[in-house]
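Note that one protein chain of the assembly has been removed; the remaining protein chains are unaltered in position.
Moving on to chain A:
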Amino acid sequence: MDLTSALVLAGLGAFHGLNPAMGWLFAVALGLQERSRAAVLRALPPIVLGHAGSVLITLALVSAARLAAPPKLVSYGVAALVCGFGVWRLVRRRHPRWVGMKVSRLQLAGWSFLMATAHGAGLMVLPITLRAGHGTAALVSQSLLTTAIHTLSMLAATTALALVVYERLGVAVLRKAWFNLDSVWAVALIGAGVSAALT
């Protein structure tokens, strides 16, 4: 993996971590509910692991497809899938319904997995992985490395934001600062899909 790919992956990780809908806001809410910073920090690992699980599963599925199908076909397939998902995210608003405010760590990880999957977190990362690597061992190591870089960056962004909002800013900041990342997200997906088609 080259440096550019690693930086793009880290950037996407930070972007995902920045999105309140991906989990740091949930961690802040749980902290406020218990009035405890420890509760904020306790909530973050399951959230980040759920997100990483979603990314890894997406990469694993496409790796399997790459072992079975010609590279061009996989590239165009991924491009169509990622673009199509981005368009769908633009037109369709969804209100996920699963857990409430009282959640176990397992539920929190599951919620994060669903949110990441429903938003296409893994799909956005996918085109980066099409650039290099063939064969089972290469694909496995590349998927793991990709997930690791993305996840570490997401963890850093989400932890920093959760703590800054919990300790300093307060949730009132959301009213002005919570830009509609869903639209940005959808556009990013379409851009990632286009880049997959071009590489």
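Methods note: a contact is a pair of C-beta atoms (placed from the backbone, for glycine too) under 8 Å apart; a residue touches a chain by one contact, two chains touch by 3 or more; residues count from 1.
Basically, contacts and distances are computed from a predicted model.
A single chain of the complex does not appear, and UniProt lists its protein name as "Selenium-binding protein 1", one of "Sigma-70 family RNA polymerase sigma factor", "Selenium-binding protein 1", "2-oxoacid:ferredoxin oxidoreductase subunit beta" or "ABC transporter permease". Contact with the omitted chain, checked across A:Leu3, A:Ala38, A:Ala137 or A:Ala172, is made by A:Ala172. Note that of A:Leu25, A:Val74, A:Ala109 or A:Leu189, the residue touching the chain absent from this view is A:Leu25.
Listed here are the chain A residues that touch the chain not shown: 20-21, 25-26, 28-29, 32-33, 35, 93, 95-103, 111, 171-172, 174-176, 178-180, 182-183.
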